[in-house]
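Quick one: the structure is below, and I'll ask about it shortly.
Other chains dropped; remaining ones untouched in position.
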Amino acid sequence: MRAERGFAPPGAPATLSGVSVKELRLDVSATPYGVQIGLTTLRDGLRGIGIDDSELPSVELVLAEIFNNIVEHALAETEDGVIEVGLQCTPNGLWITVEDDGNPMPDGKPPLGLLPAVDVPVCDLPEGGFGWFLIRELAHDLTYTREGDKNLLVFRMAVGRGE
Amino acid sequence: MKLSHRDFADVRVISVTENRIDAACAIQFKDEMRHLTDTGPGRVVLDLGSVDFLDSSGLGAVVSALKAVRNGQRLELASLNPSVERVFHLTRMDSIFRIYDTAETAIEGKSDAR
């Protein structure tokens, strides 16, 4: 994990005074195995900033889908791509930022993430196309911005508000 | 990606011995599943009890294993942990697979129970 640096995700609420800022930053190597290692590392980090064990799976799933898409699509042609992740626990949930310097989203927007039809013959069942559906199901307040040659995703997970 | 299997009278139970099925191992999982269903009997149960993380690549790999069965062969699932079950539920894939609570109930279950 990198040294912490100033952190204020666009769209995230200003940190309330008196509330301890719990944040985490991580560089993830943009390969399938890098993603695997990154997600495993984040499990411990998330526990450390107050995310309950029962809340970890949905955070891990959303991050996995976002990371996988960046590896497969945004940074597909890049050898040593890096994904920068920031996570901050706030009273209204866990705010997450994900940055990469790969290709922009198609049409400059993240996919709609419609659920592929599953009441079809076995041979026609979809083997993919669930990624952005899952992201949109589980993430809140998601914004995407293209800043220069970087992609920036900011969103909130409704976790970490326990006690 | 390691899969192990046990053969019973008319069912093969395949167990994933790792704790995740994700983008890094989805292809290998597919290949090994293909081999184990090819050589398996008419009924195959995939025991996911050890898996505590499955992303959409992993889900796609399980669907792909289903699409690779022979005529008359069925692939069923057992022992989904809550986080894995959630992915099946959110994507409605729980309506496609017959899912047993445990591998044991799957083995006891009548093969034509659906």
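Going in written order, the chains are labelled A and B, and every chain counts its residues from 1.
In the analysis below, contacts are C-beta pairs under 8 Å (C-beta built on N, C-alpha and C of every residue); 3 or more make two chains touch, one makes a residue touch a chain.
Everything numeric in this text was worked out from a predicted model, so none of it was measured.
Chain composition of the whole complex (per this structure file, using the shown labels): A x2, B x2.
Everything below uses one rule, namely that only the chains that are shown with their structure count from here on.
Averaging C-alpha coordinates per chain places the centre of chain A 27 Å away from that of chain B. On chain B, the positions that touch chain A within their shared complex are 20, 22-24, 52-53, 55-57, 59-61, 63-64, 66-67, 82-83, 86-87, 90-93, 95-96. The touching residues of chain A, when paired with chain B in their complex, are 32-33, 35-36, 39, 57-58, 60-61, 64-65, 68, 71-72, 115, 118-119, 122-123, 125-128, 130-131, 133-134, 137.
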